[in-house]
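A single protein chain has been omitted; all remaining protein chains appear in their positions.
To keep things simple, chains are lettered A and B as they appear, and every chain counts its residues starting from 1.
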């Protein structure tokens, strides 16, 4: 059951090293605390190896990358691989610039990732060297819909097989797959797209979930997606007249803070294909 | 009517590239989403030209500038000029340090800006190479008041003529002018000064407004100022006992999220001089 995965986060309190963008970093930290993990941020090449050594997981998010932080990503990733730590890649904006695409592809080649999480356009860019990305949001033409679901599931499983990573594609319908099995998840609300960084927050939280459940990585990644989506539903149910995306951001993090195994198991909407 | 300007933002969903400070960047992103735009942040010189190419507007804010991001500002600005994109300058802290003053002046000389937005001290620094700036807030001695209004309007129009940009000076009374026409705006509340980054948020939003209304830049910039000020009034009306500046920040962004053309047209308080 997915609920057990969040219980393990709260019990193990995984320390997660984040090399992440400065846009949403505060929310990533607060979401990690909300779900029961503990965050630390460091991108300086001279600092990252020591920091990642004391952590249980590493979350690499390439938004607002720069030359120095890119160097930090490779150093931290290799060290985390050496130590057998969980490593996650969030290829923010892959496809939107040559630097981002090249960096994401090179990271995927040189680092072993336990999980890769992005929107469909970013993941297609990684997989195919193509796909269109409209900034940091997925292109409508790429969207996972009921109509494209079969082929999307096959695509995600195939990328998971090729990379040996759990692949998580999030959007209106979320897909979380390894080579054999794909969680098709229908939690969440469209209004979450009106808050900056719900994807970044999910990547941070997912790193904690997988680090705290090393023997059930696929299930843990799916549990993180369901937690985020369900928190989006619960948070929305608490919105009042006049509230907007800023309050919604707070409500979602609050809902994660209050999430327990029973709520998650009852509210998670998924099928396995 | 100003209301049409926000309708156009929601209809066109302009993608705005922000090179902005790390203090208020999250709020800038959420305000852009709240008003109907879409944000992307990038300051790395090797990344900015690709990123700005896929956007409709570029918001250059010099707060927390560094050598690398300054290089990014010039590269992105020149590329955006080449492509005919809307470009805005927010000279945060011009007058407070030599680096900030020099960078702002050099940007103004080498990049064609559609809009320059700042507080009166920053704008005076740009215009006259003088003015006193108390950190990132305007100096009281520079303030636009009913007493200094005539000369302030003349000053702003004259700078607009000289630069060919729309010039927006925000404070207790806001002025938004081109060479011929000046909106004198009296929306907003003094308590907005107790929240960090309402100016940065406005610059991001203004870039989206002008990008979505290319044939009415002056009006679009004025509409953004009225939207921010009116959101400050609406947000304040929702404050409860015990609330303070952190909740007020959320309430203002929420009010932008819920702003529609009719509310804006009814609530905007301006005269044209």
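Just so it is clear, a contact is a pair of C-beta atoms (placed from the backbone, for glycine too) under 8 Å apart; a residue touches a chain by one contact, two chains touch by 3 or more.
Remember, predicted model here, so these are calculated numbers, not experimental data.
Screening B:21, B:165, B:187 or B:203 for touch with the missing chain picks out B:21. Contact with the chain not shown here comes from a single listed residue; of A:4, A:78, A:238 or A:273, that residue is A:238. Note that of A:41, A:83 or A:143, the residue touching the chain absent from this view is A:41. Although one chain is not drawn, its touching partners on chain B can still be listed: residues 21-24, 26-27, 63-67, 93, 96-100, 134-137, 194-197, 242-247, 249-250. Against the chain not shown here, chain A presents residues 15, 22, 25-26, 29-30, 33-34, 38-44, 46-47, 50-51, 54-55, 68, 234, 238, 249-258.
The definition used in the following text is that only the chains that are shown with their structure count from here on.
Note: centroid distance chain A to chain B, computed from Cα atoms, is 33 Å.
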